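All protein chains but one are shown at their positions in the complex.
This part shows subunit A:
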Amino acid sequence: MARASNVKNRLNRGDGAWAYAFIAIALVVYALFTAYPVVSAFLVSFQEYRPLGSEYIGFDNYSGIFASELFWKAIMNTLVYTVLTVPVALIISFAVAIAIMPLKKWAQTTFKAIYYLPAVASGVALSVVWLWIYDPLPGGILNQLIGMLGIPSQNWLGASSTSMFSLVLMSWLSSHGTSIIIYVAALLGIDESYYEAAEIDGATFWQKMWHIVLPCLKPTTLFLLVTGVIGSFQVFQNAYLMTGGGPDHSTTMVGLLIFDTAFKYFEFGKAAAQSLVLAAIIGVIAFIQFKFLGKDVEY
């Protein structure tokens, strides 16, 4: 009996070693492709980077960033984009999830697949379609649509007054698939007995929504809010492909500014500093979100 136990312990010890071996692979990949670039970016942010030999310049890159009007404008643009897109995206995702919940399994799956489709489609291909929709001439699709309502045609991406709205609209009407799937999964996790008890008490649809669904989905909503804000602060592709940050920097987001600084002007030190400042801003916002919204949330 004792011998059998010893053998089992040896095997367990062996399993532990294997577990560490497999974890090590993930750790090595993480260290190479995440940790190392972050540490490297931190070091580069204090340098004037040159492929043939960089020079340490202290905090010059950081002071340059904070003195730059364009950086603050990009921060403000990103903030506006985030405020306009993330809450609406959550509401749309939640509404769609609620709408497809009562459907049969096959119908639910079909809708989830349809809503998830933009997530697997190429962002470049989607942008081409949107560029077509936003054709500024009177024959453009969106201009024809608003023309039916008697509204004159708009220079959607070429005017400061409409360019940010155009990017926001594009975000509102695409890429909710992941959030919808997460919300549906969370809705399925709510115990039926809550609804039964509420029905016995004569609760209406909205009362059930307010007193059961929203509180039960709070951890999910907080997760989607935090990840949504992080994603939104890092937005790059839409601005890069649709407007290039224009006109007059009205859609220059921080992500695009970092890209331009690095790959247009080759100021990698400054770009690294901008990235770290952005990471700090995102960290502070995530902390605030958890502090004020995550008090009674447990994962």
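Just so we're on the same page, a residue touches a chain if its C-beta (ideal position, glycine included) is under 8 Å from a C-beta of that chain, and two chains touch if they have at least 3 such contacts; residues count from 1.
One rule holds in what follows: contacts and distances are computed from a predicted model.
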The complex's invisible chain, by UniProt name, from "Nickel transport protein", "Cbb3-type cytochrome c oxidase subunit I", "Multicomponent Na+:H+ antiporter subunit C" or "ABC transporter substrate-binding protein": "ABC transporter substrate-binding protein"
Contact with the hidden chain (one of A:159, A:209, A:230 or A:281): A:159
Touching the absent chain when the full complex is considered, from A:21, A:120 or A:200: A:21
Footprint left on subunit A by the chain that the document does not show: 18, 21-22, 25, 28-29, 32, 50-52, 70, 134, 136-138, 153, 155-161, 244-249, 260, 263-266, 268
